[in-house]
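Selected chains from the complex are presented in situ; the others are not included.
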Amino acid sequence: MAEALERRVEETRRGTTTIDDLARQVADLKEKVENIKPGADDRISIIVFSGDLDKVLASFVIATGAVAMGMEAVMFFTFWGTPVLRDSKKKVGGKDLMGKMFGFMLPKGRNAIKLSKMNMAGMGTSMMKSLMKKKNVASLDEMLDMAAELGVKIYICEMSMSLMGFKKEEFIDYPNLSYVGVATFLEQAKNSKVQLFI
Amino acid sequence: MAEALERRVEETRRGTTTIDDLARQVADLKEKVENIKPGADDRISIIVFSGDLDKVLASFVIATGAVAMGMEAVMFFTFWGTPVLRDSKKKVGGKDLMGKMFGFMLPKGRNAIKLSKMNMAGMGTSMMKSLMKKKNVASLDEMLDMAAELGVKIYICEMSMSLMGFKKEEFIDYPNLSYVGVATFLEQAKNSKVQLFI
């Protein structure tokens, strides 16, 4: 009996560690694990500040490319980026003078925006568009459809809307669109693997 | 006696694990935990490269918004962003010819900067400023006060200062301002959750 017991106890204590040693190690580990700063979510968050055709295209290429790789994508359209999402076919009334002026001066939607360089009175922009077609690069219209299909989230900056006098009714129809403040965007951005200001 | 002992040993060994098994698991876990790449600090690091009113405003909206959410914020003013932080009321002598030329050509402080688009000889910029007032959007002056109060850190790029012939005495008074090289900024940026180049 005693021998069997001794064998069992030996089995139990075999090695150099006692339970208390282990317990201390486990407690240390627990504390370490609690204090590890976690990494970010598999998401890309893009601030589309620019309203230039080349930069807006780049934003969509990156956003849709990221989703194709299995990431989430959020695009926050602000300042000059805001009018890019207006729907040129939607008419909106009831604006004040400033709102009317901005509405008139800013490009009415994605088909009215120009290259940031070499626009050359529109010639460079047309050239680029025909070139994109020839080289099978998706147009902005196609990009937007693709983004919608892939579930790219679009945020429109409320402060920019207010400044420029835009109303919700004049923006494009898009399945995953919301009107938010910068805090909502930052909440997403700070836990994203990638953030870009374009 | 032997029975009591046996019971205790059984209690000790109850389950399917022996101490050595556990010790091995704990050692494995330790190694895993050591090798986890930690996430970043709850901080946003912004390179303010642009000196355009719209982009500088955006930088401050983002930085103060982040601090309001509980994050830290660091702004690194470089190149065209550097003259934005000059104090228009401070006079500085002893500059060489180049320094005088740059001092003259670059905007003297935040109230002299213009929109990147639609400036229209200053008309667009004034319109935007009056619009911001009307819509209760903080002006750049108010943003700076808010940033100071919230503890936003401002770094001024030493290389840009040297290139443009700026002296420390001509910059604004700000509680949390330092003159640093790009390495100091990168040290902060690489451990930040968000980094932006504006």
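All chains are identified by letter, namely A and B, in their written order; residue positions are counted from 1 within each chain.
Throughout what follows, a contact is a pair of C-beta atoms (placed from the backbone, for glycine too) under 8 Å apart; a residue touches a chain by one contact, two chains touch by 3 or more.
Nothing here was measured: the structure is a model prediction, and the numbers come from that model.
Undergrad: Total copies in the complex, given 2 are shown here: how many?
TA: Assembly-level count of identical protein chains is 3.
Keep in mind that, in the parts below, only the chains that are shown with their structure count from here on.
Undergrad: For a test of understanding, state which residues of chain A touch chain B in their complex under the given definition.
TA: Those residues of chain A that touch chain B are 1-2, 5, 8-9, 11-15, 17-19, 22, 25-26, 29, 32-33, 36-40, 47, 49, 51, 78-80, 98, 101, 105, 159, 162-163, 182-183, 186-187, 189-191, 195-197.
Undergrad: Going by the contact rule at the top, pick out the chain B residues touching chain A in the complex.
TA: 2, 5-6, 9, 12-13, 18-20, 22-23, 26, 29-30, 33, 36-42, 44, 54-55, 58, 61-62, 65-66, 68-69, 71, 116-118, 127-128, 131-132, 134-135, 137, 193-198
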